[in-house]
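Have a look at the structure below, then the notes.
All protein chains but one are shown at their positions in the complex.
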Amino acid sequence: MPTLLAAAEGTPSREVFLNFGNGSVLTFYLLTLFATLVFLSGFLFRIRKYARGRSRPIRWRQLERALVQIATQRTVAKRDRAVGLAHFFVFWGFLVLLGATTIIAIDEDVIGVFLDRPDLQFWRGTFYQVYSLVVDVFSIGFIVGLLYLWRRRIRRPDRLDYRRVDRNPDDYDRTGYTVDDRAFLWALLFLAASGFLLEGFRIAATDFPPFEVYSVAGWAIGRAVSFLGTEGAETARVITWWAHSGAAFLLIAFIPYSKAMHIVVDVVNLMVTDPDSARALPAPAPAALGDDPLSFFTWKELLDFDACTKCGRCHEVCPARASGAPLSPRDLILDLRELADSNAGIDLWYGAGAEPRGNGKVAGGFIAADTLWACTTCMACIEACPVGIEHVSTIVQLRRQLVEVGDVEPGLQNAFQSLSRGGNSFGKSAKQRARWTKDLEQEIKDARSEPVEYLWFLGDHASFDPRAMSVTVSVARLLQGAGVDFGILYEAEVNSGNDVRRAGEEGLFEMLRDQNLEALAGVSYQTIVTTDPHSLNTLRHEYDLDRPVLHYTELLGSLVADGALRPGGLEGIATYHDPCYLGRYQEEYEAPRRLIRATGLELHEMGRCRENSFCCGAGGGRIWMDDSGLDERPSENRIREAVALGDDVRFFVVACPKDMVMYTDAVKTTGNEGKIEVVDVAQLLERALEGVAVG
Amino acid sequence: MTDVFVVGEHLQDAVTEVTFELIGMARELAAASGGQVIAGLVGSGVTGLAATLGGADRILVVDDAALELFNPEAHAAVFASLLSGTGASVALVPYTSTGMEISSHLSESANRPLVSFCTSVKIEGGLGATCRLYAGKIEADVEIAGDGAIFAVLSGSSPAAAGRSGGGAVVEQTANPIDPSALGTSPVGLILPEGGDVDITAQDVLVVVGRGIASADNIQEAQALADALGGAVAASRPIIDQGWLPKSRQVGKSGLTVKPKVYLSLGVSGAPEHLEGMKDAETIIAVNSDPQAPIFGVAHYGWVGDLFDLLPELVDRLDGS
Partner (left out) sequence: MNSVVLLRPVPDPVEELELNGDGTDLDRDYLGYVLNEFDDHALEEALLVKEESGGSVTVLGLGSADEMEQMLYTALAKGADRAIKLGDDVGHLSVRAQADVFAAALANLSYDLILTGVQAADELDGQLGMRVAAKLGLPHVSVAVGVVAGEGSVRVTKEFWAGITAQYDLRMPAVLGVQAARQAPRYVAVSLIRQAQQSGNLSEEDIEVPADPGEVKIVAVRMAESGSGAEMITGDEAAAAERIVEIIRSAGKG
C-alpha cells in the first residue's frame, strides 16, 4: 500500500483507492457491479418494450443534424436562452465528468488491475494536470448550471406547472413527478459538490502537492479546510469518498427508472426523429392491432413517450391548451408513457400507471376522445419540443382508431359525410364549386380541356366560403392582370383531404386524393399553385406528384420580383399572421412578408410569429368541430395579441382562406371591429395596384 | 256523378284542421260532378264530433270503445270497409301521420291508384292532381287512368272554412266491421310531450334554423339573435333528427304548429311538412342561399344569401337598440 507521502512525492497523479484495504476495494467493485446491473436491466426492460412496437424505418440523414443539435443544445436554447445555456453547462459538465470517470476506470481498473500493466497507465504527468484543470472548470459550469435550474424550480414558470387541463385536481396525484425532478437535480448537485469536497480533502490530506494547483477548485477548497490538518482531512476524505461513490452508484441505478433516462433516451430520439412526421403522415396502424397498446404504437412512438422530460414547452405553446380544451401535448405523452410502461410491466413509481377507462381502447378509453379531437395539428408542439417527440402523428394515429369505431365528433361526422357525397365539406353540390367565377370579368381557363402553365388548386374554403371567395376573386384578378397562363379544374376539383387525413379518416383521404389525381392525370400543366396552405401541404408531401406545388404568395412574389406586378403606395402599419401550414409546415415565412412590404405597408411583428406563430384553431379538422365549449377561441386570443401591438396597426394580414374565415369572426366576437381589418395578402396587393390611398 | 269520400281525422277530442280542408276540397269536386261528400269518422266517442263536420253531406260514424286509440291496422281496415260500402270512387286522405297509414291500405284493398303529396285534385276532364315532390322543390301534374283514385293531400292545400258548413250533414252510425283484438297491432297508450323546455307555440318571435345552419355549433349564433329579439330558437326536422335541438323545438308536421308574430327562418328550405307547421305565422321572413327554396313560396319577405354573413349583421343592429 503506498503511503500518503509517497503519493505526494511522486509524479503528478493520485491513487484511486488511496489507503483502502482489500475489503473496501472489493466492496467498491461489488457496488459498481450491482449499480451497473440495475442500470442495464432497467434499459433492457425498456428496449424490450420498444421491440414490441411496430416497425418503422430510421432516417439516418437526420444523424448529422442531431449531433449538432445535441452538441450545441440548440433545441433546448431555442425558446429560452438562459435555460439553454444552463443546460449546455450541465450537459457538457456531465459529459466531461463522465469522461473523467471513464478515463480513471480505464487507467486504473482496466490497465492497472485487469491487465496488471502499471507501466502503461497514462493518468499521470502533464495529462493528469490538464485533466485536473479541465474537469474542475467543467464541474464549476456543471454546478452553476444546476443551481440556475434549481432556482427555476423555486420560481416556477407556468410550463412547469404539472396540473392537468383535463381533470379535477382531486382525481390524480403528480407529486411523484416533482419528487422525480428534485431527486435527479439534487443527486447531480450532490455528486458535483461531493466531488469537489473530496478533491479538497485529498489535496489537504496530501499536504498540497504543487502539481495539484491545476485542480483549481479543489485547491481552493483544500486551503479552506486546511485547518483540519492532514489527519483530519484524511478522515473527511474517506467519508466523502464513500458518500461521493455511493451517490454515483445510486444515480447510475436510478437512471433508467427516472427522469434521468433522458440522458440516454433523448440522444437516441433526436437521432431517429423524423422532422417530416406531421407533414407526411405515416400509414395507419393495422386495425387488428388496436387492442394491444404496445403493438399499436411504433417503437419510435414508445421511445417518444420515454423521451419526454416534462419541460412543458409543448404545453405552453399548444393552442388547444391555451383555449381551455382538454388537451395538453405534455400530458398526452406522459399518459401514453404510463400506459406503455404498465403494459410492458415496468413499474412507474412516480406515476399513476394506466387505469382502463371508457371503451378500453387507447383512443376513446385511456385517452379521452375530446382530448384527441382538440388538436389543431398546428405543429407548435413539435416545433417547441427539444427532444424530437412527434406528437401530431401519434394524435392522428389515435384519431384513426376513433374513426374506425365510428366515435366521431358530430360536426366532423357531418363534414365527412358531405365530403364523401359531394367532395366538399360545405354540403354543396360539386357543380357550385366554380360559382365564384361569375364575379370575374374575364373567364378562367378550364384546365381539363386546354393546357395551362399553372394549375390553380383552390381548396374548399376559397371556393365555397363567401368570406374567402372575395379573396379568391382578388387572386384571380391579380393572376389575370399579370398575364399568367393558368386554369382551374372547375367541378372536378375535390377537397385535397389534408384536414380529413389529420382528422383520422384515412380512407376518405385516399378517396379524395385519388379523385384529384384522376382529374390531374388528364391535365397538361407545369406547376400547381394553391390558395390553401393545408392543401399545399398534402399536395406537396402526400400526393407524390412529380411537379412543383406553390403557394399563391410564392407565385405572386415572383410576379412582383419579375415586375409583372408593380404594387406600391399603401401607407400604414400591418401585422402578419403566419398560417401554421405555410409557416411551420412549409417553412415559408418570407414570401408573404415581401409582398406586404412591396405594397408600401410597414410590417410590425407580433411576439408569436414565424415558427412560433399561434394557430387560428382551424387546422386538423377543428374548423368542422364544435368550439363552443372553449374558454377563449385561439383566433380570439390571436386577435387580442394583434390589437395589443397598438392602435397604429391597421391590418391583420393573412395568407390562408381558413384564416380569413376564423379571424373575420374573431374580430367581431372580440369587439374589435373598426380597430383592425382582417385582409388577405392578395387583397392588399390588389389595392396597392389600384393605387388606393390607405391610412 | 262522382261521390267523394273523405277520411276524417281527430286527435285529443277534436277534429283536425286538415279534415275540414279536405271536406272543403271535396265539396268543390263533388259540386262540379254533382256528387256527394261522404266523410268517415272512426274512433271511440266520436259521435259528438260528427256534428262539427257540417261540410259533408253524409257522415259515416264508427264509434266503438275498441277503437279508442288510433290503431293503424284497425282504422285502415274500417275505412276500407266504409269506402267500399259507399261506392265512392274518389277518396281524399290527409297526408299526415295517421292518414299515411290509411291511404296506401285503401289503395291496395280497393285496388285504386294512389297519389301522394297532393295540393290540388281535379275530377272533371279526367281524374288528376297536382303534387309537390322532392321536398316541395318540384311541382308535378299527374293524370289518373281510370275513374277512381285515392288522393293523399298535404295540409294547407285548401281553406278549412269551406269544410265547416254547406253539406247535408246526415250522421249515419255504422257498426264496427272488424274485431280489433284479432289484429296483429295492439295499442299500448298515448304519450303526451313533457313540458319543461321553451314552449315555441307561445313565442311572439321565432328564429328557426334548418339544414343550412350546417352544425350544432352554429345554433348559438341563432340563439344570440333570438335573445336580441326576445324570442326563441326553433328548428326544422333535420336539425332535431341530428339531436342538435330537443324535439320540443321542432316546427312542422311531426313537430309543432306555430303562429308567432315574427317567424324568421335561416337555412330552412321549406319542405311541405315544415310549411304545414308555420304557414300561418303573421310575418314570415325567410333567408336561404337557394333562390328556389320552397320556403320563399310562403314567406312574406325573402333574402337570398349566406345566413352566416347576415347573422352577425342582424345581431349588431339589434344589440344596439
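Every chain is named by a letter (A and B) in the order it is written, and numbering of its residues begins at 1.
In this text, a contact is a pair of C-beta atoms (placed from the backbone, for glycine too) under 8 Å apart; a residue touches a chain by one contact, two chains touch by 3 or more.
Source: prediction; values computed, not measured.
When you scan B:A88, B:V209, B:V268 or B:A286 for touch with the missing chain, the hit is B:A286. Screening B:A51, B:A66 or B:L183 for touch with the missing chain picks out B:L183.
The chain not shown here touches subunit A at positions 284, 287, 403-404, 406, 408, 410, 413, 416-417, 420-422, 427-431, 505-508, 510-511. Remark: the residues of subunit B touching the chain excluded from display are 11-12, 69-73, 96-98, 100-101, 103-105, 107-109, 113-117, 128, 131-146, 149, 152, 183-193, 204-205, 211, 228-231, 238, 240-243, 247-248, 250, 253-257, 261-262, 264, 269, 282-287, 290-306, 309-310, 313-314, 316-318, 321.
By definition in this document, only the chains that are shown with their structure count from here on.
A straight line joining the Cα centres of subunit A and subunit B is 61 Å long. Contact residues of subunit B toward subunit A in the complex are 211, 214-217, 220, 242-244, 306, 308-309, 312.
Of all residues in subunit A, only 410-411, 414, 426-427, 466-467, 624-628, 668 touch subunit B in the complex they form.
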